[in-house]
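The complex appears here minus one protein chain, its other protein chains still in place.
== chain A ==
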Amino acid sequence: MLIPHPLLGLRDAQEFVYLGDASLIERPDGMAEGAPRAFYEYAYLRDNPTGVHRELWFHEQGDRSWLIVTRNISTHEILGAELARDVALKSLDDKRKGGAA
């Protein structure tokens, strides 16, 4: 599999380490009410869908950035890749805006 790295172009998937479902960047708030339950769900439960899956890949043998790769896991076709940092910052931004409104 070749991963289209947003900064480095097509890179062999072998250069990466796999973590799993991209929702893992949305870590629950440890101080919130119901945190133990939220952390159990965060750490252990997965949607594990067929078809399109967004997932975290770490470019360990490259520029050491985390990517969010969108992949059809029923066919191994790679549909796109973004920097996880961009996705996380955008989600934070959206939350802030949501909070202000």
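Observations on the model:
The definition used in the following text is that a residue touches a chain if its C-beta (ideal position, glycine included) is under 8 Å from a C-beta of that chain, and two chains touch if they have at least 3 such contacts; residues count from 1.
Keep this in mind: contacts and distances are computed from a predicted model.
When the listed names "Amino acid ABC transporter ATP-binding protein", "D-methionine transport system permease protein", "Transketolase" or "Sarcosine oxidase subunit beta" are checked against UniProt, the chain not shown comes out as "Sarcosine oxidase subunit beta". Touching residues on chain A toward the chain that is not drawn are 1, 13-14, 18-21, 37, 40-41, 43-51, 53, 55, 71, 73-76.
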